[in-house]
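Shown here: the complex without one of its protein chains, the others still in place.
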Amino acid sequence: MEKKIAVYICTGCGIGDALDVDALSNVALKEYKADICKTDAFLCGKDGVAVIKNDIENEGVNTVVVAGCSSRVNADVFNFGPNVIVERANLREQVIWCHPADDEDTQMLAEDYIRMALVKQKNMNLPEPYQVENLSKTIMVVGGGFTGLTAALESAKAGYRTVLVEKEDKLGGYVGKMYKQVPLKPPFTDLEENCIPGLVKAVEEAGVKVYTSATIAKTAGGPGMFDVTINQNGGTVEERVGAIVLATGARPYDASKLAHLGFGQYENVITQSAFEEMVAAGNMEAGKVAFIQCAGSRDQEHLPYCSAACCVESIKQALYVKEKNPEANVYVYYKDIRSNGQYEHFYKKAQQAGVIFIKGDVTAITESDGQLAIEADDKTMGTTSEADEFDLVVLANGMVPTAAFGEMIEEEAEEEAAAAADEPKVVGPTIIKSNMLNLEYRQGPELPELKYGFPDSHYICFPYETRRTGIYAAGVVRAPMDMLSAMEDAAGAALKAVQCVEATAKGEAVHPRSGDMSFPEFNMNRCTQCKRCTEECPFGAINEDEKANPLPNPTRCRRCGTCMGACPERIISFKNYSVPMIGNMVKAIEVPEELDEKPRILVFACENDAMPALDMAGINRLQYNPWVRIIPVRCLGSLNLVWINDAMAKGFDGVLLMGCKHGDDYQCHFMKGSELAEIRLSKISETLNRLGLESERVRATTVNIMDYDKIPAMLDEFAEELEELGPNPMKDFQ
Amino acid sequence: MEQNNKPVKYDLTFAREIYSLENGSYIKQCMQCGMCAISCATREIMDYSPRQLFNLIKLGKKDEVLQANTMWHCTSCCTCKARCPRGVPLVDVMHDLKKYAIENGYADYPQAAFYKAFWSEVAGRGKVFEGGVTGRYYLIRGLDEVKKAMDMKDVGINMLKHGRLPLLPPKKVKGMGNLKKIIRKAQELQRKEAR
Partner (left out) sequence: MANKSILVVGGGISGLTAALEAAEVGHEVYIVEKNPYLGGKVTQINQYFPKLCPPNCGLEINFQRIRKNPRINFFTMAEVESISGQEGNFDVTVKLNPRFVNENCTGCGKCTEACPAERANAFNYGLDKTKAVYLPHEFAFPMKYVIDARACKGAECGKCAQVCEYNAIDLNMEPKTINLNVGAIVWATGWDPYDANKLSYYGFGRYDNVITNVMMERMAALNGPTKGKIVRPTDGKEIKSVAFIQCAGSRDENHLKACSSVCCLASLKHATYVREQYPDAEICIYYIDIRARGKYEDFFTKVQEEANITLIKGKAGEVKEDPSTKKLVVIAEDQVAQEVVEKKFDLVVLATGMAPTTAAAKVPAEMAYDEDGFLVSGANTPGIYAAGCVKNPLDVASAVRDATATALKAIQSTVRGQQ
């Protein structure tokens, strides 16, 4: 595309008063030879926008720089369709609102931002969407229990061909064996008939293709083109599917580890699931029953988490006993009754039925003459207690996700090698070989676990933010939850699966860069098979062949640019985001000579959190150091070290990386972007030192969106420390 | 308050009896929050808060429950009933417990005697004669108590002066027979509902 570039400088909101706009125009027209440069006192107004539109329609302008407010505002106003490149130079929030008016340094800053915007445009192109051949919009659901059946039905009802794979010979899973189920609708007081038979029928009627006694031998490809090999009855079937819902459920916690509660020792101490089957089979005759909550759960020795469903499930089971024999004596020993939300009504219902709830830890279970006795603390009485003559003791033994069973992937060999080389390395997420999806991914065959084996999202705002694009975990395999939550979760995951196939069909990325049509392209001629890109991709998008050549899967890609940052040969680039693009932006910044005593600090800021925080500093009119030049990056994981070289060679006195918090509560939407960047930095510190450049000149910091009040001090302190170091010795050699 | 280390033993027999009282089944709804313990106007002189009493019922501690002063100190102010998050009508439960205690021979508290005296007055006359209630009360409490009554003579004289204590009993209400019928019917209904 032949670019015709126009620059529009808004002088409203005080920009015209604070800056020498003519000088800015000169930068565009004279220095950068823009085809058009116009100023307007109210560019986002109807007339201002009309000027731009007119130039696009009548002057052939296809590349626009809007120099005015932040891209956080007026995105719709300055959107001129898919064929016009628009770049915003933020003269308002990041220049005049946080720097003094009529000031030489402020003016220099504004001019640099115009330069950077123009260079950025020169180095980018409109992305062309990646198109999949033989794209499939079929949704595959793995697991035919309550969640899986629900997900399959929901996806079929939305009009998508759906495939369901179940390893047992019969659909229904854990819930299928239940006598009755907890209420899923108001008034949340009545036991409901088991929904599985109806659900199975509905799934069949909706035309879902069901494979029972089937397991997945292999899942190759990526969204829109997963090629799944299904083993069934000794044979194999191939299915091409677009997206996957993983609903393989959970298993009860191994009760044999609960010997302290008499399990294994006394045959009438049984698990929640055994009780369920006993009642369903009509074999439950007990007249005195105790339910023991948190048998395994909320216990650092067993399951540190709460299994979420057991309280309401035990309330239900207690009601079974009462339903059968209203005169039966039923006790529930609990730590806290967690009948959240409207299940409070269910709790009360059980109390009304005469179920006795005792807040206390069970200290001993003994047996004499076939009857069980329980010793416990009674917390609300402030005493210890005894009860005997129990016919049955039911342990609410919690749940463990099916994804937690299997061998952990051994990365030790590689880690040892790295340790030997004294190289810091980001440790990838744990993957457990649970034999459920058998993904053909370089980074392991299953979804990475988040914690305790649950392959959950790490985000509160985005519970379906998966680390394997197009594969969404739902129900109790994702997190401990009750049936009501699992029902919603099934539909939620089905939505995300449907959304993924639709986005993939359009060549668009899914969350968090939804709609992004760019994707990484590899110039394989120069690849040295170093494996950095394949190792570091947080989404496992890049496989490897035997010779360690990267094999990109663009539909798995989330467009963070981590591969681009990792590549030492700089062979990976996006149409609108590349190593030369940022490198040239760095080079476009004017670095005054040492004698001018105007140091320069380059900031690479994550566009998700750090950039809005910088805007916020402006909105709050917080003033900060005018030597700073800020370049937004998709993720700090996309930071290529050559940019640091570029900056140092250019004469920058320091470089600061502003990324997301890492560690257990990391905030990076691409998992470890900021951490990767820091590790890369640590690797070049030696080189810097060798060049006579103090490694302290380059450093990383973490910023969240609410840290805007700390930004001025953060930048000022860095500037002071750089002043102590003195100017970059390479400054005047460029 | 019971604070020994001996474990208590749960026994639902007693609880079932209490739960079968007219308002007894509401006790089952108690979720042990303790709101009643604080909203009670006479909590400082109660040996068990209503919550604790309900817990003792659950445990099967018949003697502790029926010997407790809790229900006898209830002034029927209704604050606990108004505030109970589980909607337990505590005042009515307390009435039931008092009745049950008397019926089961746990009537040592002076309040119990007073209740009996008051009821006999109403049942026999259709209205209350203060002198009658007082007389009956002391007779139930026994001779020792009559001596104590003399300590109250100043109060009595004062009330007489102010016309608050008639010397002679009032006439019975008209249609005493009908009143008795009404009471009988009410008692029948109560028994029926309690089942």
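As written, the chains take the letters A and B, and residue 1 is the first residue of each chain.
Going forward, a residue touches a chain if its C-beta (ideal position, glycine included) is under 8 Å from a C-beta of that chain, and two chains touch if they have at least 3 such contacts.
In this text, all values refer to a predicted model and were calculated from it rather than measured experimentally.
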Touch criterion as defined above, residue of A:Gly264, A:Gly515 or A:Gly726 at the omitted chain:
A:Gly515
Of A:Glu154, A:Glu276, A:Glu449 or A:Asp646, which one is in contact with the hidden chain?
A:Glu154
Listed residues A:Ala50, A:Ala75, A:Ala364 or A:Ala713, member touching the removed chain:
A:Ala75
From the listed residues A:Leu171, A:Met481, A:Ala541 or A:Val603, report the one that touches the chain absent from this view.
A:Met481
So which of A:Lys324, A:His345, A:Lys433 or A:Lys531 would be touching the chain we can't see?
A:His345
Go through chain A and note every residue touching the omitted chain.
12-14, 41-42, 44-45, 69, 72-73, 75-76, 79, 154-155, 157-159, 185-188, 297-298, 304-308, 336-345, 359, 379-382, 451-452, 454, 456, 459-464, 479-481, 484-485, 488-492, 494-496, 498-499, 502-503, 510-512, 514-515, 608-609, 612, 616, 619-620, 661, 665, 667, 669, 704-706, 708-709
For chain B, residues touching the missing partner are 1, 3, 31-35, 37-39, 43, 49, 51-52, 82-87
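One rule holds in what follows: only the chains that are shown with their structure count from here on.
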In the complex of these two chains, what residues of chain B are touching chain A?
2-10, 12, 15, 19, 25, 28-32, 51-52, 55-56, 58-59, 86
Which residues of chain A touch chain B in their complex?
329, 331, 337, 347-348, 351-354, 356-359, 375, 378, 380-388
